[in-house]
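Here the structure comes first, spelled out in structure tokens, and everything after it is commentary.
Here the complex is missing a single protein chain, while all its other protein chains stay put.
Our next item is chain A:
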Amino acid sequence: DRQTLVAVLQFLRRSNLRESEEILRREARLHGDDLGGGGVAAVASSSPGVAAVSAVPPGKVCICQLFQSFLCALAYDNAFAVGGGIVVEDQPDVSAVLSAYNQQGDPTLYEEYYSGLKHFIECSLDCHRAELSQLFYPLFVHMYLELVYNQHESEAKSFFERFHGDQECYYQDDLRVLSSLTKKEHMKGNETMLDFRTSKFVLRISRDSYQLLKRHLQEKQNNQIWNIVQEHLYIDIFDGMPRSKQQIDAMVGSLAGEAKREANKAKVFFGLLKEPEFDVPLDDEDEEGENEEGKPKKKKPKKDSVGSKSKKQDPNAPPQNRIPLPELKDSDKLDKVMNMKEAARRVRLGPECLPSICFYTFLNAYQGLTAVDITDDSSMIVGGFADSTVRVWSVTPKKLRSVKTAADLSLIDKESDDVLERIMDEKTASELKILYGHSGPVYGTSFSPDRNYLLSCSEDGTVRLWSLQTFTCLVGYKGHNYPVWDTQFSPYGYYFVSGGHDRVARLWATDHYQPLRIFAGHLADVTCTRFHPNSNYIATGSADRTIRLWDVLNGNCVRIFTGHKGPIHSLAFSPNGRFLATGATDGRVLLWDIGHGLMVGELKGHTDTVYALRFSRDGEILASGSMDNTVRLWDAVKAFEDLETDDFTTATGHINLPENSQELLLGTYMTKSTPVVHLHFTRRNLLLAAGAYTSQ
């Protein structure tokens, strides 16, 4: 009761209604109530199973406010120590409190309401039943949370006991977490549950089914459920046939329901940026002088990537200067020339011509291998370990050297041709370099495209930039105060993205100590972050089982993809930029069309989390590596041809996924108890894989 008053007072103060606030305060006789707005929510989290100890306490602890509240509590005895003392709450808690009091139905009748609805849905027509069954899970969770929030613990428990078995199997993990939340105090520490309570669960239902439901609920005895539906659910109505259970099952599973239609309507520039044309020096490689179109040898062949016969702008490609990108340095140009030469020798893959797989096994990795990355030209491999070290190996016979010290550098002849060799200090040559600096397990590593820098992100909340020329740490980017789960450099260098436990992904540039963009919107940790090949978009996969595509230019979320039934651990963009492949703990690999925002394929086969996904260099093969110790190759060309992507599908979500996982599977390659952590196609389409040998 008092809490409501306090919340209302805060609300009035926030809306600058001073007089009403004074009147209310006087009437309710609340004295000395100096609740400063926007402070820290004093939370009480006493659940042993979910102890979230953070390494760095946030700097916003208002000691004086807590002490003040403490004194008030003493002075007025138990007048204020109600339900957790004086809580300096911020906005969502206020609204949550208010909303909780909106539908204070009789707690004992919740079970009646729910079983009544269940009965109605089970007796409805077959075609509607599948769609209306989508209501069960969100309603169940919201009703349970309400009972807990209003502190009707025993009713909540019996409600849970009775109905949790009816829910779909893929929600079982959530339900287990839910079963441990029995008191209101437990909820306060759990950000994901709070977000779930305050955000609207999206359901997509056809108009017929919706009207059936509405008619039933508006009869007076079911008003309570109708209130809950209106409050917590967002029903996206479409005109058309109701969806079948199979179609629905493919798309649901995330914590926020499905995606609204508007969420996937923004235009996305998924094309690739034009590669700059420059002259390839035709030195000694005369036999490769012919460019791919078979034209006679020219003195200056054009750079040809994916058949850039058209000079005009690809309508789906972003303008070149949409986001600022670093200019090409000479070393970059040399690299591109090398790339082209290698590309000419590339093996064309296909169902008849599968790539060879070279597996790098980390033996004796008792340190706990947690992250792996390989450079684009496959010359170096880095491993991030649970003992907070980052180890860099050279994969080629050329050893790793660090640059000479300043004194020696002044001695060398700067004009000589091999100055780049001379600046290297031979005495430091070794195959392995160990980088110390982090204070927690390293969860993500990424090489820069020019191989000068290495990024690593760790549980200590920082992202570190290491120089690969001196093998020392250059910068520590602090911003996430919670474990950072993944990081990646942009394909053009300079920018990098990181995602962590604080549910946001951040875009950084190497020369800014603060992030440039913050991508907030996920309901749970961001577990995987990847750049689009044109560097204008970022895909983030999260523990709330959705994948979001963000625009780098303005930070907006342009796509939401739902359908996975577990946290997402791997993402891969196809080389042409049009498709996205995602892998999660449910063992499925899902394929998405970015332009239309639809799921276009499902690859079943793995039995455990898919930790690594990679398309081959020209996009013909998709390789997936998983915790079940296998690497599987899938035919990407076939998966993406003949797609039914028209407006009807987009609007209604009537996807028809062909059950062709078996046909698309080109091969399964088993390792000997080594989970596959990373996959990489070399420039010539040899597949490299990496993992740490686990003895059981």
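Just so it is clear, a residue touches a chain if its C-beta (ideal position, glycine included) is under 8 Å from a C-beta of that chain, and two chains touch if they have at least 3 such contacts; residues count from 1.
We adopt the following convention: contacts and distances are computed from a predicted model.
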Practice prompt. Would you mind picking the UniProt name of the chain not drawn here, from "60S ribosomal protein L6", "GTP cyclohydrolase 1", "Dynactin subunit 4" or "TAF9 factor"?
Written response: "TAF9 factor"
Worksheet entry | Residue, one of A:Y137, A:Y210, A:Y494 or A:F561, that touches the chain absent here | A:Y494
Worksheet, complete the sentence: Per the whole complex, from A:M340, A:V504 or A:V631 the residue touching the absent chain is A:V504
Worksheet item: Looking at A:G521, A:G541 or A:G583, which residue reaches the missing chain?
Response: A:G521
Worksheet item: Among A:R18, A:R162, A:R176 or A:R207, which one is in touch with the chain left out?
Response: A:R176
Worksheet entry | Which residue of A:Q3, A:S394 or A:T470 touches the chain not shown here | A:T470
Discussion item. Touching residues of chain A against the unshown chain: what are they?
Written reply: 40-46, 48-49, 51-54, 57-58, 61, 66, 70, 73-74, 78, 81, 84-85, 90-93, 173, 176-177, 179-180, 185, 189-191, 194-195, 198-199, 323-327, 402-411, 423, 427-428, 437, 452, 465, 467, 469-470, 472-476, 481-482, 494, 501-504, 509-513, 515-521, 523, 552-556
